[in-house]
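Worksheet: one structure, shown below.
The chains shown are only part of the set, and none of them has been moved.
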Amino acid sequence: MPEKSLAELAAIAGGIVRGNEAAVITGAAPLEDAGPGDITFAADRKYFGLLSTTRASAVVVPEGAENAAGSLDLIVVRNPQLAFARIVEVLRPQYLPGPGVHPKAEVHPGARLAKDVSVQAFSVIEDGAVVGERTIIFPGVYIGRGAAIGADCVIYPGVSIREGCVVGDRVIVHSNTVIGSDGFGYARDSGKYVKVPQRGIVRIGDDVEIGASAAIDRAALGETSIGRGTKIDNLVHIAHNVRIGEDSALAAQSGIAGSTKVGSRVQFGGQVGISGHLNVGDDVGIGAKSGVVQDVPSRSVCSGIPAIPHTDWLKAQNIYAKLPELRKKVSELEKRLAEIEKKHDPK
Amino acid sequence: MPEKSLAELAAIAGGIVRGNEAAVITGAAPLEDAGPGDITFAADRKYFGLLSTTRASAVVVPEGAENAAGSLDLIVVRNPQLAFARIVEVLRPQYLPGPGVHPKAEVHPGARLAKDVSVQAFSVIEDGAVVGERTIIFPGVYIGRGAAIGADCVIYPGVSIREGCVVGDRVIVHSNTVIGSDGFGYARDSGKYVKVPQRGIVRIGDDVEIGASAAIDRAALGETSIGRGTKIDNLVHIAHNVRIGEDSALAAQSGIAGSTKVGSRVQFGGQVGISGHLNVGDDVGIGAKSGVVQDVPSRSVCSGIPAIPHTDWLKAQNIYAKLPELRKKVSELEKRLAEIEKKHDPK
């Protein structure tokens, strides 16, 4: 593992050292696990209490932590989580395969590989496909006819990118994810399903990351698209002709049905489902496990199945658990009322 | 791309041209995106309003659209979506690999490949496996010992079909789907799980299509079976010994627990879950995200967790969102009643 001085790390993190600039840092660890030689971080005030007991050699902190930190060596920054991410990148670099086409890869002569591309064993790159500079294709990847992968991408083992799909620059796709599978589209003919040809593509913007075993269907015609900077977690399903904006984040096992549009800076909890042909605006939050069946306006938060405004859902679900009490109270009221009615009209 | 005259496309679609039979069509696109040279379709009355503004060169329409279509060239058919599917198949044919066994495939000498089978690089076909005529095996596919794949199938990259499983004719399996993984079956022995051997198979009927990254477990003993014409979307889980009828459709991320029987012509919304050992009848609809915990009679629709008749669920969920109001009203009634009780019995 590389070792760095605190001063070097402060430069990487864009922060200021308070303490021993020459302190040697060899590792990075969470606040509670860090030991001598490690750097760690305290994201905010909530964690300052742990500073008195950490065994770390240095801590990345926001301004205002200095008192709580006692004599600890510090790097003071605006955004400790971001600074720490940069430091970990340097202290614990990821091993990635170097450039070159492995003799056991199968690259069609009609494919075009830019400079310094890495294609590992048992990967297939079909005719007309294009791979941008420095992109790394791990083993067992399939890149279909005419697909285009940008520069500086990392495509992990077992990924399948079907014909004609377009992937931007600096995209990361984790193992066994599928991009460009056929959409689930059928016409009916006397009670039987007849396949509607799925001839569109998937377009993935720059700086997108997609988790493991996700599935993003190609459009029937036109494009399924994922906007720049959007992050998609494991086992997410994106149906044909869905469009997602920029800088959105979809947690694991969420699914979006066909032709729905999702805006930018949207956040999905895990296991969310969105019906087809809907519009979800920008800056929307959707609670985990929600089922969205109507349009969601920008800058709103919703939850529940079906999803309703989050604050309404909070109130409703709170009463849900107490429904037996409510029903009991209604029965009591009924009895008391009957008692009074008898007095009024004793027969 | 191929080009066709409107008369040729009408013959393919089983329809009648109204307008210029010689019009040359080079592409297919949705109603709103279509431009000159494109054919598009209007499925029903709902879309007729768009006919006045479309830039398409021709439109596939049902009878009764002629007035709304003005001077547009038309193909008039009974089922526009079906007709359009057939036209797209011709205008935008899918590229598929030709017959032959790639030198980098690994086909066991004891496997039997019928005429014109295509086996692409890095696919494995084990001893005793059989592959029917014209079936296409994309790269990186695994076909286990003694498995049998029918004719005219398309098996996309990364699919795993385990030993002994049987797949019908004209079956399409999308990337990274698994057929024949072990069922989740254990005996208990002093608090520990002991694996129950999973020695049955999966049987897939003709004309089935299975999406990407789905998982269909082999039976413990006997068969897990998917009936003819049934369509299964991405990331669906089918447990051991499940039986599904014909012409059913299961949307993405649904799951069926062990030994449940699902009938024919059933439709599941997305993210549905069905408990084990249940019977779901024919012609059943199950709302997205429902959790079915008891048998569902044929020709019924259910929704909710746990699932109840859909109309009951619609009413209940409508009140759910208004539970705070309901509770408030009960509290008010209680106060008003107490007021009256005091008058009756003032102490």
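Letters A and B mark the chains in the order given here, with residues in each chain numbered from 1 onward.
Note that a contact is a pair of C-beta atoms (placed from the backbone, for glycine too) under 8 Å apart; a residue touches a chain by one contact, two chains touch by 3 or more.
These numbers come from a predicted model, not from an experiment.
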Full complex copy count, 2 shown, is 3
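As a convention for this text, only the chains that are shown with their structure count from here on.
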If CA atoms of chain A are superposed on chain B, the rotation in degrees (nearest 5) amounts to 120
Per the C-alpha centroid definition, the whole-Å distance linking chain A and chain B comes out as 26
Listed in rising order, the residues of chain A that touch chain B in the complex are 104, 106, 122, 124, 140, 142, 145, 158, 160, 162-163, 176, 178, 181-182, 184, 186-189, 191-197, 199, 213-215, 217, 220-222, 235, 237, 239, 253, 255, 257, 271, 273, 275, 291, 293, 304-306, 308, 312-313, 315-316, 319-320, 326, 329-330, 333, 336-337, 340, 343
In their shared complex, chain A is touched by residues of chain B numbered 28-30, 33, 79, 81-82, 84-85, 88-89, 92, 94-95, 102, 104, 120-122, 138-140, 156-158, 172, 174-176, 207, 209, 211-213, 229, 231, 233-235, 247, 249, 251-253, 265, 270-271, 288-289, 305, 317, 320-324, 326-327, 330, 333-334, 337, 340-341, 344
